[in-house]
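Removed: one protein chain of the complex. Kept in place: all other protein chains.
By written order: A and B. Residues from 1 in each chain.
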Amino acid sequence: MRTLAVAFVVVALLALGGTEGLAQREQVRIGISLPLTGPASASGKAAEAGYRLALDEINKAGGVLGRRLQVFIEDDGNLPAKGVPIFTKFVTVDRVHAITGIFGSAIGVSIVGPAKLHEPLIAMLGAASPLVERGFEGYKYLFHYHPWAYHNMEAVFNFMDFVRTGTGASTIAILYEDGPFGSAGIGDTRAELIRRGFDVPFMESFKTGSGDFTALLTRAKRHPVDVLFWIGFDADALPIAVQSREVGFAPRLIFGSPASWPVGFEGNPVARDVSGMAGWTSASPLPASKEFVKKYQAKYGKLSEEYMAPMAFVTLTTLTAAMNKAGTTDRDRVAAELAKTDAETPVGRLRFKPSRLSPSVHQGFDSDLWMVFQFRDGRRVPVWPKHMAAGPLAWRWR
Amino acid sequence: MDLMLQTLANALIQSGTYALASSGLALAVGVLHIVNFAHGEFLMVGAFVAYWLSVLAGIDPIVSLVPAGAVMFAASGVIYQAGIRRVLLGPELNALLLTFGIGITLQNLAVLAFGATPRVIHTAYQLTAVTLGPVSVGVAPLVTLVVSVTLLAGMYAVLYRTGVGKSIRAVAQNRTGAHLVGLDVDRIYLLTFGIASALAAIAGTMVLVRIGASPHMGFGFVLKAFAIIVMAGLGNLTGVLWASLVLATAEAFVRTYVPGGGGAAEAVFFLLIFFTLVWRSWRPA
Partner (left out) sequence: MRWAGPAALVVALLVPLVPAGGYQQYVVQVTTFVLINAAVALAWDIQARTGQLSLAPAAFFGLGAYAYTIAALRGVPLPVAFLLGPLVAGAVSLGLGVITLRLQGLYFAIATLAFAEVVKVVFKELPLDLTGGAVGLTAPPLLGGHQTGLYYLGLGVLLLVVAASLAVRHTRLHYAFTATRQGELTARVLGVRVVATKLLAFVLSAALTGLVGAYATSRLFFVIPEDTFGIGLSVTALATAIFGGVYTTAGPVLGAIILRSLEEGLRLVLREGYLAVYGVILMLVILYLPGGLVSLWNRRSRDAAGGD
């Protein structure tokens, strides 16, 4: 009798200890590489917030495959010298089941090598450069959520068509920053605009952050310009708006496409009716977005206008949903499930299709992600596309 | 013709910013013979002081340049006593690394405190432009130009018309000799470093109005500032104004008249400096 009791206790203990170990050994792990320091840290931190919000929700709902999801969030500073070792560490040390994050194109390109070596499942949050797309040609396990640079441009073209339909605008002046963000495909951009019937009498590059646009804007003034379209970064927003007035350059619409805008720009009168392109604003009428905003505010106590937050949220939730549906962490099965995703997310409808330049890569969002807003009364008012608009396009910018 | 006039006006205005940003560095390098890599971060500190005064107390940056300068003057005193003093006697390279470290520390403290996103303020005159015939210039950069010229003139006056100025010049010329004749070299260094840093902070407040404040803003300015003071000739203060003017004019003309000049303007800036330096070095002494 006693032996039986002892045996029972031993077995029970073993079972308990065994399942503990089992749970720890097979806990699902995901590696997240983000620029938490450096110039891109605003986007990186926004993404981190989104990921953590998703993590909370996922674990509250039971985790992944029945266990708590564990994530490793590392700072790559948007530098390949850091991003490459982090990627390798995720795969070889942390033995993650999938990798997400990856914001900058430079990192996207440099991890091609290590990726092809180990072939992990990658749910890439950012990277718009076609160099990344071509680098991953033939790779089966890349799910690229962010639109590619040419998608961004398509959205711009569609917006310009909308502007022309509503106002008769036909001349566009372009200012682009001379780094990869601004210059990628700029020649093609101009060609396409001309093909669509616009006139582009002026196109010049500038050094971002330098703050001196008077010369360029003076030159632009010599042409009758309906729309000033600039591609740069947040540091350029104020100087362009202010110096346009200084030199007396008055296009009827200023349209900028930086990834983010400076703090305090909304409240500044100079921003009135300046328009920008964004992947999302907190004012979005989509039901999934409203829910996201509510959850975000509940957790963090404030709002964010960075589209990287909901993007990151979407990336992690869809990735883990696919794992749960597949019932395993096996790459091929999860990839198969992830490829079937058709979800209404805070940033729009997500469906994967073969990527244009590298069909093996699964492409998530495209030009439909983008919407245009205008700064009005200290807020961002969406004006395009129609189903997202909360107000009319304010023309005659002065 | 109109275009030419406007371009010249633009150049003049921009040179004001360049001169203001470089003046402090000219003093630091000319007198202390120290390569102050943290100069850009001192500028950034000034910008943020003015930013917070504007946002929290509604004080206009033109007024804020006094407290901004004062804050940096005081802070630089601490930095001097704690660190700079000790490396002045050692190899030049050590001062370089020290100021580099100071710069990194300040930059990242700012990121920690304020985040990396640039911040902008609103001033009444941000949107106003002054029109003189065919030429239109903004009020804000015009003010910057005025401040810049005033400060440089003031600096010149102090250096060449006052006793303190004479002492500073003596120390700049020969620290041992100055010491031998009884000057308190250490105190003069402290004062000069303080003034140089204050000038950087003042430049920062003016930059705030036109561009904004961000932890990483200093870097772009320090590069050009070094180039300008070297082109002016180390120790040549009035040269800073001329060098700024020449370089700003070259940039403005390239940007305005050369197709595709937007990107090339940077290259022209540095090419000019390169050729000036090389040409001067090969001139018979």
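Points worth noting:
As a working rule, a contact is a pair of C-beta atoms (placed from the backbone, for glycine too) under 8 Å apart; a residue touches a chain by one contact, two chains touch by 3 or more.
Not measured: the values here are computed from a predicted model.
Shown as candidates are B:M4, B:V130 or B:A267; the residue that touches the absent chain is B:A267. Residue-wise, the contact with the chain that is not shown comes from A:S183, picked out of A:S183, A:T328 or A:S367.
For chain B, the residues in touch with the chain missing from this view are 29, 35, 37, 83, 86-87, 90-94, 96-98, 100-109, 111-112, 223, 226-227, 230-231, 234, 260, 263-264, 266-267, 270-271, 273-274, 277-278, 281-282.
The chain not shown here touches chain A at positions 36-37, 75, 80-81, 84-85, 88-89, 91-95, 106, 109-110, 112-113, 117, 129, 131, 134-135, 178-180, 182-184, 187.
Criterion: only the chains that are shown with their structure count from here on.
Chain centres here are Cα averages; for chain A and chain B they lie 37 Å apart. Residues 37-39, 41-42, 45, 175, 178, 204-207, 209-212, 214-216, 218-219, 222, 234-235, 237-239, 242-243, 245-248, 260, 262-265, 267-270 of chain A are the ones that touch chain B when the two sit in their complex.
Listing the residues of chain B that touch chain A in their complex gives 3, 6-7, 10-11, 13-14, 17, 55, 108, 111, 115-122, 126-127, 129, 131, 136-138, 140-141, 207, 210-212, 214, 216-217, 220, 251-253, 255-256, 260-263, 265-266.
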